[in-house]
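Have a look at this one.
Showing chain A:
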Amino acid sequence: MTPKTNKNGLTAFLAIIRRDLLLAYRYRAEVINPILYFIIIVSLYPLAISPDPKVLTKIAPGIIWVAALLASLLSLDNLFRSDYEDGTLEQMLMSPHPTGILVLAKIVAHWITTGLPLLLVAPVLAYTLHLDPKAYSVLMITLIIGTPILSFVGAIGIALTVGLRRGGMLLSILVLPLFLPILVLSSVAIQLAASPRPAIAPIIPGAWFDSVVYLTTQAPYSAAIYTLSALLILAITLAPLATAAALRISLR
Partner candidate 1 sequence: MNTLTEIFFSGSHWTYVWWAYAITFIIVAASIIIPTVRRKKTLAQIKRKIEKGQQ
Partner candidate 2 sequence: MFSSFNFKYFIISAAILLLLALVYAPHSQPLYGDPLKTGTQTKVGVQTEYGLIGTDKFRIYKSQKLEFKYKNMVVTEKINTTAPTTGSLFLLTNWLYQLFFFLITAIAIGYSKPISNFIKKTGSLKYTYNLSGKFIPWIAILALLLATIGIVDGLAFAPTDAKQKDSFRIIYIHVPAAMLCIQAYIVMSIASAIALIWRIKIAEIVAMSIAPLGAAITAIALITGSLWGARTWGTWWEWKDPRMVSVLILFFIYLGIMGLNSAIEDKRTAASATGIFTLSAFVIIPFIYVSVKMFNSLHQGSTQVIGSSDMHPDMARPLIVMFFATMLYFTFALLIRIRGEILIRDRKTQWVKDIALRS
């Protein structure tokens, strides 16, 4: 009879989150990188396209979301890379706790250190891009729901390419098509919130997701937000399992 175990999955989960936050705190300089990257990318567009406020308001949601997507894609690398190199990842795979929980902890910690700061900076940048005042609330909602999905789905990609020497380019080719629904849903939601025109949607729900689109008649952007949150729930439940399996494979 094994002695009473005083450490269940939860303690390991919290220990890993605490460890990663401690690491991030100890190297605070690195936490700012995704934010700087985010700011620089956003500032490219007005210079590249046109500083005229009318143009910028139209494309502001897209700019912010593309920048958020690229920033989180860039920061995915330090999710498993350092653990892979110093062997802690092997120890995690060998721990009796289910790997899914440990991976979930790492992804949550990664989101707190990289996804969350983007949320703080986004409204300021949205202001500089003359975003429509009505759209700020929806911008924040989509970012709060969207950025965790980026971390979860990106974790699967980085878990697959962590073992490869030149995995960086392959990671973006793998993960960007999977990021697309998030990008499109969020920018559609923000544009629907910003634009006064009533949203026109198909009226014959041919399939289940036509009725989801049909929902735009309640609040113009609600269907997009509903789908985004469905994607978030799917990501939270399935991505850790897929990432754990992917880690097992790339460490083989």
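In the analysis below, a residue touches a chain if its C-beta (ideal position, glycine included) is under 8 Å from a C-beta of that chain, and two chains touch if they have at least 3 such contacts; residues count from 1.
Regarding candidate selection, all candidates are chains of the complex that A comes from, given by their letters.
Since the structure is predicted, the reported quantities are computational estimates derived from the model, not experimental observations.
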Which numbered chain among 1 or 2 touches chain A in this complex, counting any copy? 2
Tell me, which parts of chain A touch candidate 2 in their complex? 153, 156-157, 160-161, 163-164, 167, 170, 173-174, 176-178, 180-182, 184-185, 188, 191-192, 198-204, 206-210, 212-214, 216-217, 220, 223-224, 227, 230-231, 234, 238-239, 242, 245-246, 249-250, 252
